[in-house]
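In this view, the complex is presented without one of its protein chains, the others remaining in place.
== chain A ==
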Amino acid sequence: MSVSVGNGASPTGSGVRRLDRVVIRFAGDSGDGMQLTGDRFTSEAAAFGNDLATLPNFPAEIRAPQGTLPGVSSFQLHFADYDILTPGDRPDVLVAMNPAALKANIGDLPAGGTLIVNTDEFTKRNLTKVGYDTNPLEDESLAAYQVHQVAMATLTKGALEETGLSKKDAERAKNMFALGLLSWMYNRPTEGTERFLREKFARKPDIAEANVLAFRAGWNYGETTEAFAVTYEVSPAKLAPGTYRQITGNTALAYGIVAAGQLSELPVLLGTYPITPASDILHELAKHKNFNVLTLQAEDEIAGIGAALGASFGGALGVTSTSGPGIALKSETIGLAVMTELPLVVLDIQRGGPSTGLPTKTEQADLLQAMFGRNGEAPVPIVAPQSPADCFDAALEAARIALTYRTPVLLLSDGYIANGSEPWLIPDVDTLPDLRVSFATEPNAPDGSGEFWPYLRDPETLARPWAVPGTPGLQHRIGGLEKSDGKGGISYDPENHDRMVRLRQAKVDGISVPDLTVDDPSGAAKVLVLGWGSTFGPVGAACRRVRKNGMAIAQAHLRHLNPFPANLGEVLARYERVVVPEMNLGQLALLVRAKYLVDAISYTKVAGLPFKAEELEGVFTDIVRGVTA
């Protein structure tokens, strides 16, 4: 729907119209501060009580050449008065700070959409740079949109004239002007942003004041010019009761790790190496040393996981964070963790691949690497969060499995949920799971010899004892060589190896995992959509649309990719068709086809961006119609 005359838009008098949801996209040069602007608008929406979802989209280069198409950075925000699942397919409002931002984004703005343009950047030189022969603000090419031309840089400089700031510094605050204007248009609260600016620039009070002034100038511009006939209101969403905050996936993951340390009463050691889009986990955890969290920025990916595994051997919760290329480097150590059967949490924030690929774009193409990317039979449990806030629970689940079953666990997040944000219903700390473990303290040899057998397993979990150095009488040696079942000495015995390979597999296969639940409100669906990870939002939004059009469709979303929930086979068998949408070339589809002999339809896209609900709606509709035809 569009802002001006959409479904759910109702005049409330005095130039204010009520909307149920809005999608705004801020787009500018990578140096224009679009991510910050989007973040602030998001915080305002969160503080107001809207449901929201965000999609930052930026180039891998820190500062791509100014004013060029590759240098465009954008931030899309969807906020609503009901629970929403995605950042929105298309913006209702596009804010374009320069010609490059206009050119790169205008194709996504539906006819009738609102376009707010910073005219100061529409110079002949800038237009030529991105291939505009004529100024689109002066020809008819934007006739389908409601265009607002605002000389943001000029107005900002004017507002800051008396601050004594240089013109260059003053102009840099133009993103706050844009934020002020949009905040006025959507009747957003402003105190939060002013407080934020004063805190952010606490050491440079003149810059802080300049940004506040620019922000207010934008607001006042909206109020005083007659260019904008109406403002809009999006009421707070009726979310489940409780206390909320806004959170990104990477922050939620980091909090999950902090919580796992507290709940297990173990020190946490994060061994890691900076990599996009995972580095924010390191940055966040480095702030929380008071929770007995130690962060070690290692010399490389391998050392990062090595340090984490060494700490686990010593009785800490070892964690490492990375993206796909880092997983490739860590594979051998993950294999060592499989062999030594020590707890280890491996966070993979997937990005476009192969190789360096698309560092700042999202993809789900590490599933098979997580599943099989090691030499030998090296099963590793896999969990995946489905949204930014869900990263918290997923991290706790990964830690639970690692600690209970003494195994490395792979958590597959991705760039979309890592950087995206949404409201999080903050859990009551007292209801979080108990993750405490018991270390081995006594010799355990079943033959009464008084020896310690490091590979004698718990009959239920098949986990081996965790005997940490410093424990008297339990001295033992572990390592990458095959060990004898039970006693744990080096063994090259063929039968023992066969048994140990099967035991390691059985341990992972036997991990207790909740049954898969299916969302099928009518109970009449013949088609099931099976997803995993960050596609939850778009898949869910598409299913809602399909149902709204009078068709039945079922949705199930996998938290556990290894082992699969025990009822997955039975669930798949209930439906005539199963469709598996993924941001890869069909990796989950391959697994379910192999394991359950189900003729799943794989729908895939690897464009570096999340699915659009509209696109999936079309795909699902065709399949549902095909089944019922």
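A few notes on this one:
Here, a contact is a pair of C-beta atoms (placed from the backbone, for glycine too) under 8 Å apart; a residue touches a chain by one contact, two chains touch by 3 or more; residues count from 1.
The criterion applied here is as follows: contacts and distances are computed from a predicted model.
Per its UniProt record, the hidden chain corresponds to "2-oxoglutarate ferredoxin oxidoreductase subunit beta" from the list "Sulfurtransferase", "2-oxoglutarate ferredoxin oxidoreductase subunit beta", "ATP-binding cassette domain-containing protein" or "Phosphate transport system permease protein PstA".
The residue touching the chain not shown here, chosen from A:V234, A:A311 or A:L462, is A:A311. Among A:L296, A:V380 or A:A440, only A:L296 touches the chain left out of the display.
Taking the complete complex into account, A:Q246 is the one of A:Q246, A:S264 or A:S279 that touches the chain left out. Residues 43, 46-49, 192, 236, 238-246, 255, 258-259, 262, 267, 269, 271, 288-294, 296, 298-300, 302-304, 306-316, 318, 332-333, 335-336, 340, 426-427, 429, 469-481, 489-490 are the ones on chain A that touch the missing chain.
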